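Following: one structure in structure tokens, then a few remarks.
Complex shown without one protein chain; remaining protein chains in place.
Now for subunit A:
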Amino acid sequence: MTGAARQGGRYDVAVVGGGHNGLVAAALAARAGRSVVLLEAGERLGGMATLGPRSPGSDGGFDSAGAAHLVDGLSPALVQGLELHRHGLEFAVATMDDVALLPGGELLVVSGRDAETTRRSIGRFSPRDAERFPAFEARLARLADALAPFLDRVPPTLKFQDWAERLEYLRLGWAMRRLGRKDMRDLLRIIGMNAADLTEEVFETDALKGLIGFDAVLGNRFGPRSPNTVYTLLQRKSGTIAGRRGAAALPKGGPAALIAALERAARAAGVEIRTGARVAQVLVDNGRVNGLALADGSEIDCRTVLSSAHPRTTLLDLVGVRQLDADLVRSLRHARGEGGTAKVWLRLGAVPDFGLSAGDLGRSRLVFAPDLGFVERGHDAAKYGELPDRLAMEITLPGLADAHQLGSGQKPILSATLANVPYRLRNRDDGALKQALIQRTTAALADLAPGLAETIEAVEALTPKQVEAATGAPGGHWHHLETGLDQTYLLRPAPGLAQYATPIQGLWLCGAGSHPGGGLTGRPGANAARAALAATRARR
């Protein structure tokens, strides 16, 4: 290709996708001295995280809202390394309380800050459970601690060829050894189990079991009785936010503010960011990256590409099956990633009455999953392409803790993340799904918060299909690909691709589809950037 034809410019590294992982990878590459361009197909940065209710016809007033309302896994190393606080990242609430909503208005509170509140609240349902809860939390925390070191590291191959690899195994082995024999046995016993069985071994309170079961499945298309949901629960608990393991934080300004901090960090490091720049093809010459072709016909000259697009998009569409081995194509095609999570936002004329003060509401992650059967039955319906009559959900009212997140007219926005939503609704189109989501969510909330229904000023919804359409991730899955044990670590996104490298030299995967998965962690982006930088350094 001649230089003249490549009017897209010349860079050491090009990053595909301006979701949070793309921004992280770009910023790290630029900080390592590379010239970097980031290409985002949409007009907006943030990918799924900032995917908001701003569809045509929406009356606005939801400006700060995005699909991801809470942050629980953001890598502390990254926050520090990219100086995200200096670039504007703040938490309005560092540690959210978990509040289980029950029909009839009862509440069960698991406080992030005060163990005594938790003990008293659980104790109203079962003194026995109140007594057991701290030990259970500590147990999960120890096991999650053992998983945590895996999250920030590039998974090793299974080849044991070089010393760096062997060292990696030693390091991971050491992390497990530190668990001690008893916890190690516990981990091995429960990691493949389902979350329902585990909680039933310990607790008798339906509300508590429902809450834990919900946390184990949110984001994936699982029910609490699906295998290895203890693993997904532990993974969720393995993050540390604002110094607390397993907690959730509310970013000040919402997900958009987190993305803005990442954008500032990237620009400060010298990243050139282009929106409205859809990558059409990864150009391959003799098995190596030889640039990118954009949808507008221009070409980027580069030898290293980090793609945060879905692994299937990156390899099957942007590279193309003709450059790949058929068995790899098969495993990518079979990788599960049909989304099961949707959103509904309500702008409310008044603070709703969930039995909590406005201040407490702002600090709370409300979960409606009153018992395990409720969540499991929802999964059963979704599994067969039906929308459950009653939806399990996670709710925040961020504006009550952070004025930046109030809607127009300074009105609170209720952000509901819905589990068990079928990607493919049987016999009905996505428009019907959207209407049903709104109707069932508002009906449920009307029961839980008397008078809420009358104060609704505007509503919006986001279906998995819309997530897919807006981000290009086939399936519109929270994690791009489900994070069951069979799609984790050495097997993520598919066997042979776990080290972020692809068969195309110079092409790396850096999005949620890679280890350790989705959520606003920045870890796939950071790990991939590290692997790619190490490889190019070695070649120089």
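As a working rule, a residue touches a chain if its C-beta (ideal position, glycine included) is under 8 Å from a C-beta of that chain, and two chains touch if they have at least 3 such contacts; residues count from 1.
The rule we apply is simple: contacts and distances are computed from a predicted model.
The subunit not displayed here is recorded in UniProt as "Aminomethyltransferase", chosen from "Amino acid ABC transporter permease", "Aminomethyltransferase", "Zn-ribbon domain-containing OB-fold protein" or "Ferredoxin".
The missing chain, though absent from the display, is touched by one residue of A:322, A:426 or A:537; that residue is A:322. Along subunit A, the points of touch with the absent chain fall at residues 287, 316, 320-330, 333, 496, 503.
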